[in-house]
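I'd like to ask you about the structure that follows.
The complex is shown incomplete by one protein chain, all other protein chains being positioned as in the whole.
Naming follows writing order (A and B), and every chain is counted from residue 1.
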Amino acid sequence: MKRFWSFVIKEFYHIFRDRKTLLILFGLPVTLILIFGYVIRSEIKDANIAIYDPSKDEITKDISNKLLASDYFNLVENVQNIQEIDDIFKKGVVREIIVFESDFARKLEQNGEASIQLIADASDANTANLVVNYTRAIIFDYMNELNRNNPNPLQILAEPRMVYNEEMKGAYMFVPGTMALILMLVSALMTSISIVREKEMGTMEVLLVSPLKPAQIILGKVTPYVTLSLINAVTIILLGYFVFGVPIHGSVFLLLAECMLFILLALSLGLLISTLTSSQRAAMFISLFSLMLPTILLSGFIFPVENMPEILQWLSVIVPPKYFIIIIKDIMLKGVGMSFVWKETLVLIGMTTIFILLSIRKFKIRLD
Amino acid sequence: MRTILFILQKEFIQIFRNKTMLPIIFIMPLVQMLVLVYTATLEMKNIEVVVVDRDLSQTSRELTAKFDGSEFFIIRGSTFDLKEAEDMLRENKADLIINIPDDFERQLFREGNVKVQLQINAINATAAGLTNAYATSIIADFNRHIITESINMVKPVQMKKINVASSFWYNPELNYKIYMLPGILVILVTIIGMFLTALNLVREKEMGTIEQINVTPIKKYQFIAGKLIPFWIIALFELAFGLTIGKVIFDIPMEGNLLVLFAFAAIYLLAMLGLGLFISTFSSTQQQVMFIAFFFFLTFVMMSGIFTPVESMPEWAQKVNVVNPFAYFIKVNRMNLLKGSGFWDFRQEFLALGIYAIAALSLAVWKYRKVV
Partner (left out) sequence: MRNYTENIIEAENLVKKFGDFTANDRLNFQVKKGEIFGFLGANGAGKTTAIKILCGLWLPTSGNIKVAGFDVYKQREKIKRNIGYMSQKFSLYEDLTVKENFRFYGGIYRMRSGDIREKTGFFLKKLDLEKSGDTVLSSIPLGWKQKLAFSIAIMHDPKIVFLDEPTGGVDPVTRRQFWDMIYETAHNGITVFVTTHYMDEAEYCDRVSIMVDGKIEALDTPGNLKEKFRVESMNEVFIKLARKK
């Protein structure tokens, strides 16, 4: 046992002596959380628009002013010639051009209707869609104002209530997501690389002939990363709580236990990767492509999984962070207990077991 | 020049002799591209709904049917008990509760208006916003419908109507795949180029072979060029390969001049690979270099506006993007492929990345020490 601990301490020295890595290890989660918290906004703000207004009457000016008075839009130019639209879009600044029909106010007064065309640059499809929806909403508001004197005689009013996140904070999404990403990064990626490094440098053989058992060697290698991962998880939870007001409605103990489970899962994945590869480079690329990108994209971190095509939804079933993120959200935001998350927890335990068994088998084959 | 050729020859032999390298360079990224392109949609379909209808009148049933008929919503269940519906929300079995009060129809026709409560799971604020927008627009449609239906019950009124038509240029069907593909492609090309370059140099340090190089009369710039060019070529090749796949499988438009695109990619890669080399000059292990590169890479990607509009970011963040090569390339790639923008439209981006590339490479050459 004493031998084992001295080995663990050696591994800690390795990590702590490398100041640059350590700095990033703790800097990365903080930076990510801050980027998500303060930089990434999926709603529209100051979207650049251009207006083509041949009418220039009271109504069109009113509508333009109403659009620009909102925070959503920013007028870049007044289009003089409708032929210029393509050129304007090609410069890549303007996202939407609002085209009023001529004689707008007169047509509205005489015929009871007038038309506006919204032309959006859909080379950024998501943003184009949002910009058009926002514009429509403002124009509809204006229309309702115009008709205020004769209100709709029959009206069902929608009364939305945002459950679990009344202020619609983005942090409720990115705090759990970042946690999954960072734990994956530190536990899986770092572990696989540090084990493969010993192989590549030939020091693994030295360790294997030492009186340490293989299991002890592996445990010794992963213990520091478990510690670092836990510190990271707690940092993220605290940042979420104090800076972005992400609540912890459920049991803190359960939350940490689930984090621990996910860390184990990530470690077993890292272990498996390290048994499959012989160079750090290969370990790194396998981890990056098979763990990092799916964690970012398939686990519902940024884009909700429900929207993805069926095949991807099936694929997301084997992406471990998906379950972790569900569990974390349920515990923190909905305040539910084990009785609600047992299924996901079971899946994670099952995956961990499979990965560990697979790596033990691989390891043994290599030794034979 | 001849010296550089010798280094290039050696690097290419090493890259292609390694059996894991070819799959890493060509197969893995492309599989990823094919899968990930599908993920990045904000389009919502099949939002799961539970209806609490305590009225069970004709109007309430019609409203429910209207939701069921929409492609955005799927009715997962109906109940009279709000508590039960809330449980479904908690268990992730539904994301929206439509709560219709028991006096719904009578109140509508008696008072002219009635409230319907929508409870939306807002943990994902973006998705909740969209759910709300879709639901509200269905209810608005329904309002129009009941007015025409009940025309004999109430007096029609003259309303002023503004018709809003919208058209989406360059991507009329809002196909998010052709919008995401250029972005994902940039991510993959960057990972391959930047990480492989950075790892390659540090690997020589770790293996000790760099010392043997350092006692030779090789020039610093020759060594850096020898380390840079192979992955620069590979990354450009990867871009071409990815574009071909995108064209064949997703039929992505290629409106612009591809020569301009590749010229830009060439400069972009010089900047990114130069940055990778710079990182590796002050790192001593592959683990370290990978981690530092990953940090920069992730920050660049997240801030670049690949998933979200850049204008929505705070001012300071937009300023930070001036030094984000990734943001330039994402923008240029999309503009060139989807809109056909030409060289003149990118002149500022060309200039900015040109300066970036020179700076990054000079830093790498300067920081690479043959002597300690």
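The working rule: a contact is a pair of C-beta atoms (placed from the backbone, for glycine too) under 8 Å apart; a residue touches a chain by one contact, two chains touch by 3 or more.
None of these values were measured; they are calculated from a predicted model.
Interchain touches from the omitted chain, evaluated on the whole complex, reach B. Contact with the chain that does not appear here is found for just one residue of B:3, B:70, B:92 or B:362, B:3.
Considering the complete assembly, chain B touches the hidden chain via residues 2-3, 5-7, 9-10, 13-14, 17-18, 207-209, 211-218, 370-372.
Throughout what follows, only the chains that are shown with their structure count from here on.
For chain A in complex with chain B, the touching residues are 18, 20-21, 24-25, 27-28, 31-32, 35-36, 38-48, 74, 85, 89-92, 95, 108-109, 112-130, 132-133, 135-137, 139-140, 142-143, 146-147, 150, 152-166, 168-170, 172-173, 185, 189-190, 193-194, 197, 200-201, 277, 279-282, 284-286, 288-290, 293-294, 297-298, 300, 302-304, 306-309, 311-312, 315, 326, 329-330, 333-334, 336, 340.
In the complex of the two chains, the chain B residues touching chain A come out as 18, 20, 24, 28-29, 32, 35-36, 38-48, 63, 89-92, 95, 108-109, 112-129, 132-133, 135-136, 139, 142-143, 146-147, 150, 154-155, 157-172, 174-176, 178-179, 187, 191, 195-196, 199, 203, 206, 282-283, 285-288, 290-292, 294-295, 298-299, 302-303, 307-309, 311-314, 317, 331, 334-335, 338-342, 345.
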